[in-house]
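One chain of protein is taken out of this complex; the other chains stay put.
And then subunit A:
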């Protein structure tokens, strides 16, 4: 198990890592999910020894890494950029970590050739990285990371600079490749909640340099501990709406009064925040809203709306092109709604319908 305890790293007044304590299990793919600047890359760089924490401890199976130089750490890493050695052939690129470990060259080349075959580059071993496409260059970097058989593999948004189709394909290939590595700790950084939910065995949510929640992806998605966690784990963005409860009645700020709603029955009177995922807002109903942006992605449509000064996001599982500025009517399905207390913490409840 890889354990990080109280990891803190700041530059001036900006905290890139703020007292991060998390652990990663062997044979599992853990996704670090957070927006840009959340501290994912810094955390990976700290694990790899490329960034020096001000405080805290990194230990693999109880063995402290804090004093190990980067080249002494058993870590492989793939970054966002396609990082390879431009002066070496594809084969020598992949064999490099093995040659560095004084593996005989023929054996290093054999292992590299095998790994290149597995990532689909078996016919390109004599080329230079500059003669390959972006996706192929990143496969070289992935092959180089995996050929080391390092106990810890760090994947820092490896597909973010590739086009959508290629990203999907490579992601599936990578998951297949990693399944074979049963003793390996794989850490995968992503800004895309869907990717994290699809790929990861575990997920750690990060925001402002802190690890704000961890667990199995479905649990974290279903019960984000705070409004911040809900924002990080939701794509399209979750709708957070101020709410007043009094006598079982819900009053959504600027939007609607919902008399004697099931959601309000168990809540004491007071202020809350309602978390409503985009798919829980549907077209047709009593609420009117103006269309401010429509995004069509694949077979889904995400529509950004303004309703009485409250910004809302609606997800439809069809391709619908709402004209900008037009007014449409909406209904809110509170069945899967999340309720957060005054401190922004999730109030656990049984699923309700009504």
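Just so we're on the same page, contacts are C-beta pairs under 8 Å (C-beta built on N, C-alpha and C of every residue); 3 or more make two chains touch, one makes a residue touch a chain; residues count from 1.
In this section, contacts and distances are computed from a predicted model.
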Exercise. Have a look at "Nitrile hydratase subunit beta", "Cytochrome c oxidase assembly protein CtaG", "Carbohydrate ABC transporter permease" or "MoxR-like ATPase" and point out the UniProt protein name belonging to the hidden chain.
Key: "Carbohydrate ABC transporter permease"
Exercise. Using the touch definition up top, pick the residue from A:12, A:86 or A:247 that touches the left-out chain.
Key: A:86
Self-check item: Among A:100, A:179 or A:254, the residue in touch with the chain that has been omitted
Solution: A:100
Exercise. Using the touch definition up top, pick the residue from A:4, A:48 or A:307 that touches the left-out chain.
Key: A:48
Self-check item: Contact footprint on subunit A, counting only the chain that is left out
Solution: 48-50, 69-73, 75-77, 79, 81, 83-88, 96-97, 99-101, 128, 131, 141, 144-145, 148
